[in-house]
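With one protein chain withheld, the remaining protein chains of the complex are depicted in position.
Chain naming follows the written order as A and B, and within any one chain the residues start at number 1.
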Amino acid sequence: MKTRFKWRNLYLWLVFIILYAPIIFLIVYSFSQGTTMNNFHGFTWSHYQDLFADSRLIAIFLDTLLIALLSSLLATTIGTLGALGINNTTRPVTKSTLLALNNILMVSPDVIIGASFLIFFTALKIPLGFGSVLLSHIAFSIPIVVLMVLPKIQEMGTSLLDAAADLGANNWQLLSQVIVPYIMPGIFSGFFMALTYSLDDFAVTFFVTGNGFTTLSVEIYSRARQGINLEINALSGLMFLLALVLVIGYYFINQYSSQHRKAVRGRRG
Amino acid sequence: MAVNTQPIIRLTNVCKSYGDHQILKNINLELEAGKFYTLLGPSGCGKTTILRTIAGFTDATAGQVMFDGQVINDLPANQRQVNTVFQDYALFPHLNVAENVGFGLKLHKVAKAEIDQRVQQALALVQLADFGDREISEISGGQQQRVAIARALVMQPKVLLLDEPLSALDAKLRKDMQYELRDLQQRLGITFLFVTHDQEEALAMSDEIFVMNNGEILQGGTPVDIYDEPINHFVANFIGESNIIPGNMLQDYEVEFVGKRFECADAGMRPNEAVEIVLRPEDLDIVAADQGKLVVTVDSQLFRGNYFEIVAYDNDHNEWLVHSTNPADEGTPIGLTFDPQDIHVMRLHESEAAFDARLERYEDD
Partner (left out) sequence: MQRKQRLTRSTAYFIPYTLWILLFVIAPVLLLIYQSFFNIDGQFTFANYQTYFASSTYLMMTVNSVWYAFLITLATLLISYPTAYLLNETKHPQLWLLLIIMPTWINLLLKAYAFIGIFSQAGIANQFLSFIGIGPKQLLFTNFSFIFVAAYIQIPFMVLPIYNSISELKPSYINASRDLGATNWQTFSRVIFPLTLPGVKAGIQAVFIPSLSLFMLTRLIGGNKVITLGTAIEEHFLTTMNWGMGSTIGVVLIVAMVIIMWLTGGRKPRSRKGLTK
């Protein structure tokens, strides 16, 4: 019994090592003198200094952040309203159709989304660049927001709304003082997911970005095609920190919402 | 009576704990072949843990679990000749009714023709002969319950363990299933060990009941014994409805409560020992105030269909629950009478062994 337990842990640890080794590998070499990822040549901050001196990369980084924040905010707004609308549809056929349409972009391969958006923007004569990238990021983030928010709305049930209406709340009060506070954890999860989708995206952006505008993913791709450049490793270090902050933020929001649920339940009980 | 049969299940000093939390404290239990036993107690009392220990889903921390004279502590669940009907039925949703019932037989490489035949028999036994092709999601809760029973019985276990199997059914279906389970057990002649928190269910079905609380068996006996002679406050309260009044045992067969002396059927206590008196609401008769052995004032009453449930208080502020076929007037004094043998006297801290010994000694007179 005991030895078997050790074997199980060993397997899990092995999977974890495989998952994290490349990331750690990247970050370790971001501190290495020299120009390759083959042998560690002694500690240096120089790649980070290069990175911060690279005004082009800094600008791209800021553009990427801007796209991510703007697109997540807008996607969260549209997606939340969409989830409310889907929840309010009375005919089951309409509801399932809407959900199916919602999920199309979730399951489509990135190249299809990218290629079809490229045709779409060209057909509408929308210039490729910041605008097209922003629109695309909003578009592919909306469905995940809906999927995060909808269960919360359904969990809320109708009695809560009936009670609020019974106490004299009008539609706007209903939305702002009952519904939105209740589904806030779902909205936050949706926002965070949208943020990661945007920061993580490469393929769709690659198709619709045109020549003048670049995001980090696209920039990394074109630099990686030219070979090893330890400045990218330094960038990985920073991105890892950013991801860590996001994960921790997401974790705490989840914690908060589950505690909040417990507190609500406790008050009820 | 004197036939010295070996118990089919015997638990000796079985303990179970998770960390500091003791779930079972020194459980001793013997089940004879062919009887209907019930473990009765509130939720969290450890009754399901006993079941799981016998089934092999949990290991006892200490003590012995014996099946048919063999110690089976280390025998894995899949090799024990007991089968379980689970509280949530645990019917496999990816298999249909017949496949669920035949699951165990198939594992044991029984020939296909025999599987079909035995599955059909088992389904007929629970009156679901035509349901073999149905999916689990297509049948009602009551039918799922029967499939779960058939699935366990088809294995021809010597002991069938039932973990609150009726708790998910509605009241009417539950009553029907009580009769059916009892009937099934008597026809098959195998041992049933039934777990429930419902005292009515336990009283209705069992040959013998074990009342549990806080990981201990407080009292074991026939339903009539346990109802008439509960060992302590908890059992008296848990089984049926009771008036439990503090009293004083003056001497054998004479007890004092509410400031009065009464003749009773109990003996074996120390003189002047503080005791508790149990009087069942249905044993109390209402008479005119001046003719009663006790006088109480009616506080409120509820009509319960076949009787009135009357709540009254005596001068010592003890609450009295009375079941009467006639209504009473609220706020008026009434008299209560009862027979000496209706009074049941309980010592405050008496072990089951001491209790049994005392009863043995004095009831044979």
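We adopt the following convention: a contact is a pair of C-beta atoms (placed from the backbone, for glycine too) under 8 Å apart; a residue touches a chain by one contact, two chains touch by 3 or more.
Please read all numbers here as calculations on a predicted model, not as lab measurements.
When the omitted chain is restored, the residue from A:112, A:156 or A:253 that touches it is A:112. From the options B:38, B:84 or B:178, the residue with contact to the chain not on display is B:84.
Although one chain is not displayed, chain A still touches it through residues 8-9, 11-12, 15-16, 18-20, 22-23, 25-26, 29, 36-39, 77-79, 81-82, 84-85, 88, 90, 98, 101-102, 104-105, 107-120, 123, 135, 139, 142, 146, 161-162, 165, 171, 196, 199-200, 202-203, 206-207, 216-217, 220-221, 224-225, 227-228, 232, 235-236, 239-240, 243, 246-247, 251. Listed by residue number, the positions of chain B touching the unshown chain are 52, 55-57, 76-79, 82-84, 86-88, 90-94, 96, 103-104, 107-108, 133-135, 137-138, 151-152, 155.
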